[in-house]
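Encoded as structure tokens, here's the structure I'll be asking about.
Missing here is one protein chain; the remaining ones are kept as they sit in the complex.
Right, chain A next:
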Amino acid sequence: MAALGSPLRTLRGLLRELRYAGGRAGRPYRDTPAYQHVVAAFRAHRVTSEKLCRAQQELHFQAATYLCLLRSVREHGALHQEYHGKGERSPEEVAGLVGFRLPQQPGGKG
């Protein structure tokens, strides 16, 4: 089986990611369906009589996959914002890069 680590760690990570992702003004992230489903699912599958419970493993794998999804989407968005988010420069800025200024043309171009 996959090396997943402890379920508690996955749960903590998931709740943290949901805190970053959710929470509009007026609606705390704890009210979102995702948060409630995650907490309920972890609570329901906590206790099992078997030593190596397959359903528990499957659910933990799903939770870990969702955690990976949320985390990488957030990190990707942050990287995009930092490096690729500025868009194009305006013509004035481009001219300013080499020390020129665009001429003032009150009648418009051409």
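Assume contacts are C-beta pairs under 8 Å (C-beta built on N, C-alpha and C of every residue); 3 or more make two chains touch, one makes a residue touch a chain; residues count from 1.
We take it that contacts and distances are computed from a predicted model.
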Checklist line | Omitted chain, identified by the protein name its UniProt record gives, among "Succinate dehydrogenase [ubiquinone] cytochrome b small subunit", "Protein phosphatase PP2A regulatory subunit B", "ATP synthase mitochondrial F1 complex assembly factor 2" or "Calcineurin B homologous protein 3" | finding: "ATP synthase mitochondrial F1 complex assembly factor 2"
Next item on the list: Identify the residues of chain A touching the omitted chain, counting contacts across the whole complex.
Entry: 1-4, 18, 21-22, 24, 27, 32-34, 37, 44, 49, 55, 57-58, 61-62, 64-66, 68-69, 72-73, 75-77, 79-80, 82-84
